[in-house]
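Every protein chain except one is present and positioned as in the full complex.
After this line comes subunit A, so read on.
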Amino acid sequence: MNVMNRLLCGAALGLAVSVSSVGAWAETPANMLVIANRIDDVTTLDPAESFEFAGADISRNVYNRLVYLDPLDLEAGYKPDLAESWEVSEDGKTITFTMREGVTFQSGNPVRAEDAAFSLQRAVILNKTPAFILSQFGFTPENVEEMIRVEDGKLLITTDKKYATSFILNCLTATIGGIVDKEEVMAHEVDGDMGNTWLKTNTAGSGPYKLDSWKPNESVSMSAYEDYYGGAPEMKRVIVRHVQESASQRLLLERGDIDIARNLNPEDIAGLADNEDIKVVDELKGRLMYLALNGKHPELSKPEVREAFKYLVDYEGMVNSFLNGQYTIHQNFLPATYLGATNENPFSLDLEKAKALLAEAGVDGLEIEVGVREAQERIEIAQSLQNTLGQVGIKLNITVGTAKQILARYRARDLDVYLGAWGPDYPDPQTNAGTFAYNPDNSDEANATGLLAWRTAWYPGDLNEQVEAAVTETDREARIKMYEDMQAEFRETSPFVVMFQQIEQSAMQENVTNFSTGQAVTAAAYWQVTK
């Protein structure tokens, strides 16, 4: 939608609100949950391949995992799901899972350790985009059947070295940890694809919901699995409708044709303030907005300049204006709600301090380029930066481009400054520590484009060792402390200016309770929702 259309849309709704408010004239059935969401990012339903937000929502409700995150108690961390209990071997390299008895897949087949082993093995063998979440433990297509195996009806997972148990189990709560019905899936295998083609558009899970239909860019329909081991969900049917426009979502919500609207813009959220039938629930999500200062730039690589940049961002001004309600200030690489996250946000706009730091670095009259993808909020952040940097004599040229253009240059270490967003891949602190603060080989030849630190041409020094040590620390409290220490050092020394963490605002009917979008750590869950 272009700017003119946005303005007209805003004007139309503004006019409407001033003339008359829309009354809730209808309501959805008491045992049905209807959600408006943008679901055009769903590309596959196979848990071994799915790596998008709306896809993760489906997967979370259709598949069980060995361990899961309770939507009503996310702070508690992982809890037993299909694995009733587990034991860690003395050398810390093998976890033995005892499977829950009497659980059946939606096909009627029993859930066995063989199914769990098959699910994890196929994810490694298929080697799709999210496979790294498992392969980081030393699994390869060649060795995975040996490393993940069944013995005496129990599932054994052996890693290449000792890792923190919480690290492994956190990774198993991700979408890729979904346990599929081996018999059902292999019955649909084509040309040795382990059922991948079939599972892209079908499901074979044991979760609280069965998928009835997925129409790309149109709707997802699910019905309750009455034999779900945790008890049949109260909402017997869940329909997620793809509604692109915020204004359309708001109208549907106010008319009572949907229960939850997940993509309202700040104007529409504000417009609902006086509607007593609607409530707005905020949840912190995992996406971080950050700046990366290229270590190859002679001036930007100076520690004083890096620090100066952290005082040149108008954090307050932005969250109180165009980012209002959508982002909160956050200056650490772990999103709030993650294990080891900290709320230390020491930086604020301080032009004098920045000037002093720049003078100390001997920088005067700098001209640099920032690369930004063509998203409205990012462009506005860049404009705000352009303004504050201009006040200390730094000329910021904004280059706006498509993802291909900007990311290609960032990955080639070609941009002076990159302004972008990063979302965690799985609910363990390693997901962000391992990319922001880890880069053992900073040479161009290493070509470690998957690491943000490499893209930024930054060698994190002793943080590399700290990151490696944290993934093997088995004591939870000690591990938390390690991440806090890492982030303290990162804040001071890194060329990253982490600025904001995303907030998701879901507007819903007053009678909807217990809905969770999964915060920063997981996806949306529907089975605990009541009306």
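Definition applied: a contact is a pair of C-beta atoms (placed from the backbone, for glycine too) under 8 Å apart; a residue touches a chain by one contact, two chains touch by 3 or more; residues count from 1.
Everything below uses one rule, namely that contacts and distances are computed from a predicted model.
Hidden from the displayed complex is a chain whose UniProt protein name, among "Cytochrome C oxidase subunit I", "Fe-S oxidoreductase", "CoA-transferase" or "Peptide/nickel transport system permease protein", is "Peptide/nickel transport system permease protein".
Contact with the chain not shown here comes from a single listed residue; of A:129, A:326, A:474 or A:514, that residue is A:129. The chain omitted from view is touched by exactly one of A:180, A:407, A:453 or A:471, namely A:407. For the chain left out of this panel, the touching residue among A:245, A:299 or A:369 is A:245. Hidden from this view is one chain, which touches subunit A at 1, 4-5, 8-9, 11-13, 16, 20, 22, 25, 28, 32, 34, 40, 42-44, 51, 129, 132, 197, 200-201, 212-213, 215-219, 221, 239, 241-245, 247-248, 251-252, 254-255, 257, 401-405, 407-408, 425, 435, 447-450.
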